[in-house]
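Take a look at the structure set out below.
Of the protein chains in this complex, one is absent; all others appear in place.
Note that the chains take the letters A, B and C in the order they are written out, and that residue 1 is the start of every chain.
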C-alpha cells in the first residue's frame, strides 16, 4: 500500500500514524521523503487495512493499494485452477465446458421433465430452473417455491442431471437439500449475510456478478463465502448495466480472461440474461466458449411464448441442440490452439 | 400497454393471444390495423401483465408500457404527499426538512452519545448509526451488532432523538425493537425477501436506491413493502455508479423532483455516500435542500480520522453545525419562493 | 410512430396537430381512442419526423418510434451484406476475416516498414498506423502528421498492404491522397461536419463507435456519410465507457451481431483500444472472430516498451503471428458450423 501524504505535515503526526499501523497490522512502513511530498510504503499483509480509513486521515493525499484485497480467491496464493467436482463426477473448471441449461422458472412437472430430457440429449451437463424468482415487480410470478424444488428433484431422478437453482434467503435452506449447486443471483451478490451463511455449507455456490459490480467486488463477495470455509465458488458473468439499451445488459466478455488471471476460480457465462433476447444467445455463447469460459448457463424453454418468466430470452430445445454442437466445436478448436 | 406486432401474422394467432390476455387480466384489447403492422392497445389494469411475457411472443415486435407498473407508490392514485409521523411527533415529508445525522458505525457509548448530543444541539431531528455494516471486504469491521443497537438506545434515551439504523437480515429483527426507522441499504434494495418481510411490520422503512438501479426499480422495491401493507416508506437518493471516478458515486440530484412527480412518498438525500469525500458534503446538502428534498442523512463523527468506517466522508460536529444552519436557510428561502 | 396523448385534450388541438404532420411529411395518421387516453399511429415514412419535436407538444404523453430512423444503413432496405472491395482486390465484409494491423502511431521509416513486413508475413491484409493522433493531453505526442503519412506510403510501396489511418480535420484531406481507408476516431464519431464532408468522397470510411454512443447513434453517424453519397462505411466496435476500471473500456461484443441484424454494413472489432492491456488482445480477438466480426484492427509495435503512444496495449509481431493463426482457425470453424 502506497500512501501519499499532503505537503507540510508535522513529523509527530506521521510518526503516530505509522505506530498505529504497525501495532494493529503485520506490516512494516518505509518512509520516502520527496521535495514536495512524503510517501509511505507498507510492506506485509495489508489485506486487513481499510484503505478508506487511511484516506480519512487529514494528512493523507491519496492511497493506492498494490496488493489485491482478496486472499483465498487470489491466484497468487493458489496458482492452479480450481475444479469443482460433484459427487456424480460432473465438473466445472478445468478443460471441459460445462453446459447448464433449463427454464427460467419451473412451471410444472411436465415442463421441467421435458426440458431436462431434451437438454440432456443435447449434451447439457447440469439442469437449471428457478423455484424462488427475484422479480422487479411484486405483482409478477414469484416462482413455485417448495413445489418447484420438488419438481426439480423429479427431473434430476429422471435424467441424472445435477440441479442448479437460486436461493433468495437462508430461511429456505431446508428446502435445498438435494440441490447440487446453489445459485446466488445478481441482486444478492452483496447480500453479505447470505454469503456468510452459504460459506458455512460445503456445497458449490454459483455466484453471479451484480448489475453494477466491479470484477474486484465480485471477487470480494467470493471471498466472503471462502473466508467461512466454503472454497467451492463458481463465478458467473451475466452482463452489466450500461447506457446501451439495445440489449438488456452489456455482456462484459473481457471479465472472463480478467478473472482467470486474478483468480483460480472457474467462470461461467450467462448469455441469456446478458442479452435479454433469444436471437443473441447463440453468438454470445460461441464467443464465451472462444474466450475461455468454463461453462455456459442457458435458459431453455419448451414453449418460450407461454413461459411464465423470461420468455423473450429463452431458446427452444431445438435451438439449444444447435447451440450445444457449436459451442463444443469452438471450445475444442480453442483448446487445440 | 401498446403492443406492436410483426408484419404478416396469422389472424388466428393474434385472436388467441388477445383471448389469453382478456381471460387472465381485467383488460380490453383494441386492435388497430396499419398498412405494415398491427398495433394492440390494452385498456384497464395492466399492472399485473409482465411486459417481458408479451415481448416473448413470436409475433410481437415491441411492447410499450403506458401505465406505470406500480400502484401504491404512485402519485396518480394518491395525489397528496405522504408525511411519516413518528410517535414522538417527528416527521419526514411535508414542509419541514428532516436532518438525520450520526456516525457511519456505532463504535462506543462515548462516541455515539457525544455525537448524538452534538448533532441534536445543531438541530438534527434523527440519529443515524450503523450496528450491522455491509462491507465490501469480509476482513473489514462489520459493526458492533447487538451491542451497537444497545448503545443507540442509550443515545436515544439521552437525547430523545429517534433512531435510524440498517437491517441486513430478518434474522436480526428481534434486536430492532426500539428502532424508529429501519433502513434498507443500497446493496439490499432488491433483496425482495427482506422487503416482503419488512412490509409486514408497521414501522417506517428508509429504502436506499441501489448503485445501479433506476428510479422505476426503486419505486417497484417500495411497492414490494407497500404491497404487504406497510405504507410508511421513505426513499433515499445516495448516488449512482457511473464512469466518473472523482466522486465515489454520482449524486443524481434530478431523482428528487422526478420521484416527487411520480410518487407521493418522501425523498431524502445522502450526500455522504454520494460523494465519498467530506469537503463535498456541504455543497451537495445545500443543493439537495434547494431541489426540494424532504430530508438529509449525513455522516457525522467526533473524530473522523479514527472512525472505524467511512472516515473520509464523515464531517465533524462543528462542520455539521455550519451545514445545518445553511441548509435550513436555503430550505426556508426555497419554500418562500 | 406511436404517439400517446395526455388524457382530456381538446379535439381541435389534436386535429390541428394531425394536419401539421400530414402536410409536412408523407404520412397517414390513424387515431385510436381509448377510455383514458388517445393514441395516434403514423404510417408512411417517418424518418424525417423529429421525435423530440413530437414529444415537445403539450398534449403528448410519450412517443415511440417503430421504424428505425436510418435508411441507407438499414438492412431492411438493403438485405444483402455490403462488401467493401479495394482497387487491389482486398475486401472487408463477406466471408473472409480482414486483419488490420500496425502501430498506434507511425514513428520512423524503420519502425513502420519493419512492422508492415512482419504483420504481412503473418497474414495481415491491411496496415494501420496513426499520423494524426487524438491525445487527451496537449502535451503528449500528437503524431508525425504529413511525414507520418509519407512513411505509410513507403510501407505500402514495400508491402502492398493498403493503408488505414485516422483523419482529424478536413483541412488535412489533401495529405490523405493514397490512403485506402480513412478512419474516423471514436472522439469524432459525432463530428457531423467531418462526416458530411467524408460523405462526399468515394473512399471507404472506417467509423469507430464513440465511447458513450449507442449502436443506434453509430448507425445514424454512418447515415450522415451515406446520405452524402458515400456508401462504403465500415463500422468499428472498440469498447464503451462503463464503471468497470479493470479494462480501459468494456468491449461490447454483442454490438457485432446486433449491428449485423440492423444493418448491412461490415463490422470490425478493435480489441486493443477496448482492453488497453496487451495480454487481453488475443482472447478478445478470438471472441470477436467467433461472434462473427468481419475483421479485426490490432495495434502491433516492434518495441512496445519504447512506443510513443499506446505501448501498454500493443503486442509484438511475434504475438500477432500467434494471434493471426488462432483467429483464422476460429473464424474458419465458425464459418463451417
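We adopt the following convention: a contact is a pair of C-beta atoms (placed from the backbone, for glycine too) under 8 Å apart; a residue touches a chain by one contact, two chains touch by 3 or more.
Please read all numbers here as calculations on a predicted model, not as lab measurements.
Listed residues C:220, C:251, C:293 or C:324: the one in touch with the omitted chain is C:220.
Contact between chain B and the unshown chain involves residues 212, 214-216, 240, 242-247, 250-258, 261, 274-275, 279-280, 283-284, 286-292, 325-326, 329-330, 333-334, 337. Mapped onto chain A, the footprint of the missing chain covers residues 2, 4, 30, 32, 34-37, 39, 41, 43, 61-62, 64, 66, 212, 241-243, 245.
The chain not shown here touches chain C at positions 47-48, 50, 52-53, 55-58, 69-70, 134-141, 168-171, 187-188, 190-194, 196, 210-212, 217, 220, 223-224, 227, 241, 304-305, 307-314.
The rule is short, and it goes like this: only the chains that are shown with their structure count from here on.
The most centrally placed chain, judged by C-alpha centroids, is A. Between the two copies, chain B and chain C, the C-alpha superposition involves a rotation of 180 degrees in steps of 5.
Chain centre most remote from that of chain B: C (centre = mean of CA atoms). Each chain gets a centre from the mean of its Cα atoms; for chain A and chain B, those two points are 26 Å apart. Shared interface positions of chain B, i.e. residues touching 2 or more other chains, are given as 241.
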